[in-house]
Each structure stands twice: as structure tokens, then as C-alpha cells.
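The structure appears right after this line, and notes come after that.
Of the protein chains in this complex, all but one are displayed in their positions.
A and B are the chain letters, set down in written order, and residue numbers restart from 1 in every chain.
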Amino acid sequence: MQDTFPLKTPTQTRMSGAGMALRRFYSDLRREPLGHAGFIVIMILILAAVFAPLLAPYPAARQSLGEALQSPSAQHWLGTDEFGRDILSRLIWGAQITMRTVLSVSAIVGPVGLMIGITAGYFGGRTDAILMRFTDVVLSFPSLVLALAFAAALGAGLNTAIIAISLTAWPPIARLARAEALVVRNTDYVAAARIYGASHLRLLLLYIAPMCVPSVVVRLTLNMATITLTAASLGFLGLGAQPPMPEWGAMISAGRRFMLDQWWVAVMPGFAILITSLAFNVLGDAMRDILDPRHTRG
Amino acid sequence: MENQILEVSDLNVAFGRGSVRAVDGVSFTLGADKVGIVGESGSGKSTVGRAIMGLLPPSAHVTARRLHFDGLDLLDQTERQMQSLRGNRLSLIMQDPRYSLNPVLPIGRQVAETALLHGNMSRKDATQAAAAMLERVQIRDVARVMRAYPHQISGGMGQRVMIAAMLLSAPRLVIADEPTSALDVSVRGEVLSLLDELVTSNGSSLLLISHDIRMVASFCDRILVMYKGRIVENLTRLEEARHPYTRSLIAAMPDARHPVHRLRVPDRESFEPSHTPLAGETL
Partner (left out) sequence: MTMIDVQDFHVRFRSRKTETHVVRGIDLRVARGECVGIVGESGCGKSTVLRCLVGLEGGWTGHVSLNGKPVRPERQKEDLRAAQMVFQDPFGSLHPRHRIGRALSEPARCMGLPHGRERIAAALSEVGLPAEFADRFPHELSGGQRQRVAIARALIVEPALLLLDEPTSALDVSVQAEILNLLSDRREERNLTYLLVSHDLSVVAHMCDRIFVMQHGVFVDELSPEDIGAGRANHPYAQHLITASLLGDAA
């Protein structure tokens, strides 16, 4: 959506406005110790994903059968798996897969849920009834089972996992956006826009959507925890990323055979999943407290 | 003044640390009379009322040389003691009565509860006393209102219910913060005269906080005009107004009896605290 107000330096002023909002958001976040910790963990994960080639001590797929199933040591900080691959390196490379899944799903689910939700909320009546009943139908399936069915039907792989998770993750976003749109469409500024003849599309995209974005972003962040878990579950069941890709869920699946004697093979990736989804959760909670004044803690 | 009920001396309220004072050196006394505090938004008039009630948020820093109510130093009271004072000897009427009433209890029970607290009587007698009071504040269909929940009654009705409860608890001081601004014009007069009846019959004092200087002037014995946290003038009649702020406030109001082509817009320069003319100096 381009800036419609012809300032001399529109992008500059708009950028500085957004930059200021971001800076204010971060200074608010720093006052929430838990949320700030979650934010730092997510940042570390993103950096690990981006700089995996530099950070990982070994290539992800380098096998060394002589070093198989070694316990954590100075050489292999988190031990090695049954093929002698370094678990720390695989976790770092695996962060790439997790982040890619989480961000792709959010990038699909956010706009789709937002558009369906605000369309239903803004038009109301029959449009609302049809869109929301459809949403309810999708919502009533257990998301993992539905994702499993999709992944099984489309064939296993990382991309089908992303599509499968996306197909099940948009309904909560749509419901949220609809609730917000119901409030916004009755405001005086929308009434004023209707009087000066703003089209439905314009009202939806330029007036209603911007008001729903903050809560959708919060909801997306909270959802990222679930997405991490669902992706790992699909990987664990062999329907996500395929070996030898270092997907965390698949790593647990491979490691469970050695659970009793070589616990680190399964526990280390499990720990990574736990930390990641916990970090998304606390970050999302903190964001809700900051962005949504209705949820103040007592 | 004989029979002094409230004495406020050099009351200061500041929010946060080192910020501007919302209330700045306010002093006045209240006997068994009706006093109005008038000012525009941000003048600190509501903050004065809340400071007396002890209802300011913890971020507010309240100091005063004296803040005495009915022989008690309000600054020394614990929160628990303040709580028993409020709704007992000290009462507050707010703009929207529906927020002051308990939303999940029927009106009749809430008024009867007050009667129970203040008189030694059975529950049945309390309910009868409540009905009698609701009748006294000119509620027509008492039986229906007794059964209604706060969200089912109108604003004017809610203020009557509040006044009925206060007739039972007989507070020494009633603070009314914009009690009529959410009401329709035709109900305002009735609510005000009920308030008048309440304070006269109890011999208590009333502090009426409002933005409407004419309404206050017609109803109260004295008018305190607040501007930027200070009391700039203490009047008994509007005609006595000397301070440029008070005069500009009166001039800015349209008056159907004295039609003008353009309204006088206050010249803020003339009454900013830095160049306030001395009392008696004309505009």
C-alpha cells in the first residue's frame, strides 16, 4: 500500500514515524524482563539461522561413524548422534528450518486471516455468515490431525509441511480480525469516510486493516509457538522435512531409539524446541501487554 | 465559620516525579453549605474531589498543610479507615451512576444494604426503608426499579438511586463530580433539587464539581473558580467576577437572552499565571 499523502519526503517521514514507534516498543519491552528474555532468545535463533555456515563447528551432514553416539565433550559440546554427526551443528542448521517454517507460515496465515476476518466483520450479514461458518469448520478440526492429513496427501517434505500448517493456522487470526473490524466499522472516522465516498476496498485496506494489525501481530507471535511445535511434530512423524535435513522433530524421532543410554541425542533437540516455543510465548504475552491497553495486568 | 465540616489548606497534588502540579496550593473551608468548583478540563477540579476522597492512584503525590474532615485528619487515615469513611460520612456522586452501582445486584438490594448498615433493622424493614427512599426521590415505579439491575435504568434514574442511598447513609459531606452532565436537560433540574434536599435535610455540606459556571452559580452558595490547578477566584454571585479568566469564561458562553453575533473567545495571554493582574484590576 503506497503512501497516499503527497509529502515532499513522504517515505522519510513515514520511516521516522515507524522507527520511532519501534524504538518506543523496544524501550517498553525492556521493562518486561520475561518478554525481553524471549526477544533475546528469538534474536539469537534468527542470528544462528542466518549465520549457520559461520557458527556451526561442523557441517550438518558430516558423518563420522567412528565418533558415533559420543557424550557431550569439549570437542562435541552436545555430543554426537548415531552417524557421528555433531548435534550442536545440526541444531544450529536446524534453526534455519524452524525459522523458515515459522516465518513462512506466519507470512501466509497473517494476511489471509486478516483479509478473511476484516471482510467478514466489515460487510456483516450473509458475507459474514458464510466466511465465519467456513472458518468454524476449519477450526473444529484438530490442527495437527488436519496438517497430518494434508501432509500425507501432498507428500512429505518441508514445503508441504508449511502449506499444511498454514491451512490450519489461519482461523484464529480471522476470528480475531473480525472482532476488531466489528468495532472499527462503527467508529465515526469510518462513518466520515463513507460520507465522502470512500470505496469498500479503500475502507477495508486503508481504514480498517491498519487498526487490526497490532492485535494480529500479537496473535501471530503467540501462534509461532504452536507452529514450532506442529512443525516438530510433523517432522517427528516423518511427514515434515526429510532426512538428512537436520529438522529438530526428526532428530528427536531418530534419537528416541537411544533414549536410555545416549539421552543427549533426543533431549538436545527437544530442549531446543522447548526453548523456542517458550520464547515465542513469553514474547507474545509481553507484546500483548504493550500493544493492547485492554490487557493490563492487575 | 461555625460548624466547619471540611477544611482544606494548601492542598498540592502532583502526578509522577517532578512533574507539573495538577493541584497547586488550594485552600477552602466548607460548612453546612453548597460550594461549587468550576473549571475547564485539566483545571484540577476533579483531582481536588478525589484527593479529599482518597481516591487518587498511587502515582499521585498529595500534600497539604491541613486536610481536616469532621474532626479527622484525612492525611493520617489508613486505607481501611478511608474505606469506612467513604460511603458512610463521605459520599461521592459521579457523572455516570451506573459505574458506582454494583452491576450484578438489583437496585433494591443495594439501597436496602445501605439501610442495613446504617440503622439497626431487620432485612425486611431495610427493604421497606429503601422503597420509601426511592419514592422520596420521585421514582414512579418503585417496585420495578427495586428489581432492576443498574444497566436497565437511565442515567437520571441512577442519580436518583444514588441520592436515595445517601439519604439513608446521611453523609456529612457529599462530593458531586459533574452529577448532571450525562443527563438530559429536563432531568438536570430535578436531580439538582434532590441533591439540595439531601444536603439540607441532613445538614451536610456539598461540593459540586462542574464545568458549567451558570449551573453552579444558580445552585451553590459559593463558587470557587479553578484554573491550572489554582483557585483564581472565590465568588458568591457571577456578577462579582473580577478575574479575567472567570469573566472570559462567562463571556464565552452563548446566552439566549443576550444574543451576540460572535462569541467572545478568551484571550489566554491575559490570565496566564505569569501576568495575572492583581485583584481589583479591571480588564
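Everything below uses one rule, namely that a residue touches a chain if its C-beta (ideal position, glycine included) is under 8 Å from a C-beta of that chain, and two chains touch if they have at least 3 such contacts.
Keep in mind it's a predicted model, so treat the numbers as computed, not measured.
**Student:** Thinking of the whole complex, not just what is shown, which of A:G66, A:P142 or A:G197 touches the missing chain?
**Tutor:** Only one listed residue reaches the unshown chain, and that is A:G197.
**Student:** Using the definition of touch stated at the top, determine which of A:M211, A:M251 or A:I273 touches the missing chain.
**Tutor:** Considering the complete complex, A:M211 is the one touching the chain left out.
**Student:** Considering the whole complex rather than only what is displayed, give the residues of chain B touching the chain that is not shown.
**Tutor:** Residues of chain B in contact with the hidden chain: 40-41, 184-186, 188-189, 192, 211-215, 217-218, 248-249, 252-266.
**Student:** Footprint of the hidden chain on chain A, which residues?
**Tutor:** With respect to the unshown chain, the touching residues of chain A are 4-8, 13, 187-189, 191-199, 202, 206-207, 210-211.
Just so it is clear, only the chains that are shown with their structure count from here on.
**Student:** Rounded to a whole Å, what is the gap between the Cα centroids of chain A and chain B?
**Tutor:** That gives a centre separation of 52 Å.
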